[in-house]
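Scroll down for the structure; my scribbles are underneath it.
A single protein chain has been removed from this complex, and every other one stays in its place.
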Amino acid sequence: MLFHVRMTVKLPTDMPAEQAARLKADEKELAQRLQREGTWRHLWRIAGLYANVSIFDVADAQALHDTLMQLPLYPYMDIEVMALCRHPSSIHDDDR
Amino acid sequence: MLFHVRMTVKLPTDMPAEQAARLKADEKELAQRLQREGTWRHLWRIAGLYANVSIFDVADAQALHDTLMQLPLYPYMDIEVMALCRHPSSIHDDDR
Amino acid sequence: MLFHVRMTVKLPTDMPAEQAARLKADEKELAQRLQREGTWRHLWRIAGLYANVSIFDVADAQALHDTLMQLPLYPYMDIEVMALCRHPSSIHDDDR
Amino acid sequence: MLFHVRMTVKLPTDMPAEQAARLKADEKELAQRLQREGTWRHLWRIAGLYANVSIFDVADAQALHDTLMQLPLYPYMDIEVMALCRHPSSIHDDDR
Amino acid sequence: MLFHVRMTVKLPTDMPAEQAARLKADEKELAQRLQREGTWRHLWRIAGLYANVSIFDVADAQALHDTLMQLPLYPYMDIEVMALCRHPSSIHDDDR
Amino acid sequence: MLFHVRMTVKLPTDMPAEQAARLKADEKELAQRLQREGTWRHLWRIAGLYANVSIFDVADAQALHDTLMQLPLYPYMDIEVMALCRHPSSIHDDDR
Amino acid sequence: MLFHVRMTVKLPTDMPAEQAARLKADEKELAQRLQREGTWRHLWRIAGLYANVSIFDVADAQALHDTLMQLPLYPYMDIEVMALCRHPSSIHDDDR
Amino acid sequence: MLFHVRMTVKLPTDMPAEQAARLKADEKELAQRLQREGTWRHLWRIAGLYANVSIFDVADAQALHDTLMQLPLYPYMDIEVMALCRHPSSIHDDDR
Amino acid sequence: MLFHVRMTVKLPTDMPAEQAARLKADEKELAQRLQREGTWRHLWRIAGLYANVSIFDVADAQALHDTLMQLPLYPYMDIEVMALCRHPSSIHDDDR
Partner (left out) sequence: MLFHVRMTVKLPTDMPAEQAARLKADEKELAQRLQREGTWRHLWRIAGLYANVSIFDVADAQALHDTLMQLPLYPYMDIEVMALCRHPSSIHDDDR
């Protein structure tokens, strides 16, 4: 099942640079692992913002929740979730 | 270049059924041609809504505009556009 | 899988009373069938509003979408959808 | 009487982990007691968010208020309340 | 139990004057009967607007809903409802 | 003259308990004095929120302002003000 | 007593030109009479919009309401009202 | 040229009283000088709020900007600006 | 003086094609004349929307208002206006 997630990151401006760098590195490592596993199917930066649009491919809402909760930057994110389904005009059997 | 477009369709409830059917059929035909040509890269229905999330792959903002203006349902849509760019944590050389 | 849906109905004030009555009767019949089948698990009126809060129990987002699209009053509704999942503090094995 | 309550938790990101853990444990204990007593009838997590949708079954608005005020996480919550009533299309004598 | 209701009336500007006058007269008659019965405890005009703030004293949410549904102007109103309860600083045993 | 005031209190979560208790006690004392004097005519808690709806009966806008400015919790409040006037459907000569 | 009123006029685009002209002429005549009488103390156009900012000097909220209700364009206006009072830094004894 | 400015002041609740008093005194002194010079033509308090509505009479947008930037409380203000122009129904040659 | 204006055009979907075409042609002719005269300094389409961002160079707010009021599509536009001034970091003596 596909979910559309918009994540907007708001790091406190007084967070020590080292802590921010470590959080981002951990986030990147997990994001890449989840991409390799097929869970995090698409990941795009929104131009000009510290924010992304992501498409997750998970078993259900619980799996989505558990995945997002693991993200090191989660406590600093605003999250918007929309459940997606196949569009009747799509020509791809598996629009991924 | 990629653009993220959310389209929400609001057909007048008193539009004759035949007119609505013809508009939707024309829209579908064009949407499928644009998908085949690679311009309309992804097309998902937002669950429960008469709305979609789409990813367009076009040369620039002008090409996006010209593409959307052709849509038969355009006069009945609310449109939101965001320019996307590559995310530094993406593992796909060409995240499409 | 559970979805939380808020439906707000906005019938045109100039809709003939007979048409409104027929739409509501059809809506009620379908709503009751879906409740009997277990798809529409909860249905509450929001006090003072022509609106409801509903919990749907469906296979996935596609099934939710197909269910809502059948509703006779759908063209006159504003719809808000949220995917739900089990809460870690719930004491019910199957919080329905 | 039923109330629909949405609770969104916003813990300060600099709260000591121990304090957060204690608050959450106390919250869980009380939430489970209130569920056993029948006051907190339903409790669902909103997928992807640190937020829940709850249905409370209480004598009146005062009882709802007193219940929410006891919650250890209350000072960190955004709360939205809607009074519910029976829906004329519900097939359950006691839609709980 | 007390409910705070804000009603904003939006009559179509092309409604025949006679129809508007009859609706308002019927609304007034019912509003005054409900005041005499004690259900509609307070009724104030918001200065400059075709809107009011009202306090209803009813058995529960169902009674509030049934009362509002009877109002002749209801189809032309935007309604906002808040459940009230006693304030700990109130000096009136029965703040009505 | 009547004013409808909604006050939403937002105490910092790190305010020392003693300071909060003193502020609330002072607020309560003043609120009760103003009620006894007839200035603060109604005071209701909004169910589930740390917020109230109040009706003030004052000479004019200046008197309202001076009254609100004295409140010990004022610096921690979000305030919304609406001027009220008599409703033509009210049956009370002095709807208070 | 002074009130700050913002009026935004939304005439239906299909209103006959003659009807619109007559409404505007009547509105102007009344606005000028109220200015001469001192009730409508200031009247400014918001640049680029069919909207104005006005300062009314009236006995109380009831007088404001009665004045606005007379305006021929009132049924086509969105209205926002704020009660004003003297500012402690004003140097004018009677800031009008 | 006239500008309509709404200023909402949000002093941090932990600002030392002495600093707040000095800022307010400096603000008042400048506000009164600008009123004497005719730049700050009107200044009203919005009833119940720590906010004002002001009318500035300046040469152009640059002059407005330079004036506002000097205000000692500017860093603590939310500012909304609208350019005004003469209203065709105004009876004052110089509606000030 | 420069003003930033965003215009969003909302033609009724049932406007006859001929009327829409004539309005657009008239709008274009005037827009081009105002550009040649230097009043309408910049004009950009917002990608994907029937909306533009424009920079006007006019004597004052009154001149802006009179200019916008002449636009044939004005009755179908939502308009947002912001006054601009020179930016201290601009390197252009006359940033046009």
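The chains carry the letters A, B, C, D, E, F, G, H and I, assigned in the order they are written, with residues numbered from 1 in each.
In this section, contacts are C-beta pairs under 8 Å (C-beta built on N, C-alpha and C of every residue); 3 or more make two chains touch, one makes a residue touch a chain.
Fair warning: this is a prediction, and the values are worked out from it, not measured in the lab.
In the whole complex the chain that is left out makes contact with A, B, H, I. Counting the whole complex, the residues of chain I in touch with the unshown chain are 2, 4, 27-28, 31-32, 35-36, 42-48, 52-53, 82-92, 95. Think of the hidden chain as still there; on chain B it touches residues 1-3, 60-62, 64-65, 81-86.
Counting the whole complex, the residues of chain H in touch with the unshown chain are 3, 5, 12, 61-62, 64-65, 68, 75-76, 79, 81.
In this section, only the chains that are shown with their structure count from here on.
Matched by residue number, over half of the contacts between the chains of A-C recur in the interface of D-E, chosen from B-C, D-E or A-B.
The centroid of the Cα atoms in chain E and the matching centroid in chain H are 39 Å apart.
Computed centre separation for the pair chain F/chain G is 29 angstrom, with centres defined by C-alpha atoms. Centre-to-centre, using mean CA coordinates, chain B is 46 Å away from chain H. Residues of chain F found to touch two or more other chains are 2-3, 45-48, 61-62, 64-65, 81-86.
Pairwise chain contacts in this structure: A-B, A-C, A-D, B-C, B-I, C-D, C-E, D-E, D-F, E-F, E-G, F-G, F-H, G-H, G-I, H-I.
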